[in-house]
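Excluded from the complex is one protein chain; the other protein chains are retained at their positions.
Entry: chain A
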Amino acid sequence: MRRRTLGITAVSAAALGAAAACGSDDGDSAGGETPEFSGELVIWADETRTPVLKEFVKNFEQEVGVKVTVEEHVETLREDYLTATEQGQGPDIVVGAHDWAGQYAGAGAVAPVTLTADQQAALNETAIKAFTVDGNVYGVPYALENLGLIRNTDLAPEAPATFEDLVAAGQAAGTDEVLMMEVSVNGNAYNAYPLFSSMGGYLFKDDGTGTLDPTDVGVDSPGGIAAFEKFAELGAAGVLKTTYDATNCTPFFVEGKTAFLISGPWALTDVQGAGLNYEVTAIPGFEGQGPAAPFLGVQGFYVSSKAKNAVFAQEFVSNYVLTEDLQLKLAEAGGRQPALTDAAEAYTTDNADAQGFAAAGENAVPMPNISAMDSVWEPFGRAQADAIDGASSGADAAKTAAQTIRDAVGA
């Protein structure tokens, strides 16, 4: 495992000023001296966020006067954090996706964070819901991401209004493939969800407040079955293939082998690098059906329940993370929309890609963070792959998947 540590040797006068301001009145002026802290705030993040964060913690170091170390964890951050925290060797803060919240809270590994009413109002409402487990907020959101439709404007000038239009335009473009959307041999529930939701399928019933009922599985609801029948239909028509996987989706789009790519902001680097003319728009729903709602993924900061520097950790996530300036910079570095509404507005202005993904995410639902969701990915994906391959009918695939999920959840 690669780990990098940030060595901070000097703390500026501003930091001392801040420290002194909160400090003692015993006449001991701290000006000019480096405050001696026994503690050190440790943050764990994955490889894409570590370099960005390293820049931004410097401000916090200066404002509060505590040394902050950002450590990089490749690939296994989610698991590493749990294991290390159990052993009492974890960091004070971990940066991760909102759907970890259920598992982390269930493991007693993260502490609830209380946001003031003002702070909640300033944030994207869905982003807070995403981090809520059993009525408590467990993480402070900073960036949102969702799937969108990336279109090669030379091959398909008009944004399709329905999925049927998309298929027709994709065929009319005369390319090898109609559309690239990651499916892979075992299916991909994340990428399948927009089409699934357009036909009226749901995974777990929402009680209207954003709380999901893990005992009400909707994969084989009428809408769910209709969606899987659509997968079978699209598979038979050669629009969706289980051979579209992470290794060829973006490359085929970049090489002009297809006019459409359903993917997220992470694909843009490659697309821009190829110098294509493209536009990001919402994923169209099926004709006469609901909109295609992608999953909303929210990135945020969790505070460890065993943080050794809980005071600084809570201060960092509940106040520093929620500054517009920081969120804007993180957004620009990561290409994701900020979770603070004001920062999001500033970010999307004059940024066509960001506007496109924001439009695509208008109906987005947060990816469920309840631990029952862990039991959905595999069965759902495999059922989708079976339907697309024609190995089983859409209805059968949906029913089998629903049954497997119910068995696993214990519903």
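As a working rule, a residue touches a chain if its C-beta (ideal position, glycine included) is under 8 Å from a C-beta of that chain, and two chains touch if they have at least 3 such contacts; residues count from 1.
Going forward, contacts and distances are computed from a predicted model.
A single chain of the complex does not appear, and UniProt lists its protein name as "Maltose/maltodextrin transport system permease protein", one of "Nitrite/sulfite reductase", "Basic membrane lipoprotein", "Maltose/maltodextrin transport system permease protein" or "Peptidoglycan glycosyltransferase". Contact with the chain not shown here comes from a single listed residue; of A:A111, A:A143, A:A156 or A:V217, that residue is A:A111. Taking the complete complex into account, A:A408 is the one of A:A122, A:A159, A:A346 or A:A408 that touches the chain left out.
Taking the complete complex into account, A:N186 is the one of A:N59, A:Q171 or A:N186 that touches the chain left out. Contact between chain A and the unshown chain involves residues 19-26, 30, 35-39, 64-66, 79, 82, 86, 103, 105-109, 111-114, 116, 133-136, 185-186, 241-243, 245, 247-248, 305, 309-319, 371, 374-375, 377-379, 382-383, 386, 389, 391-392, 397, 400-401, 403-404, 408.
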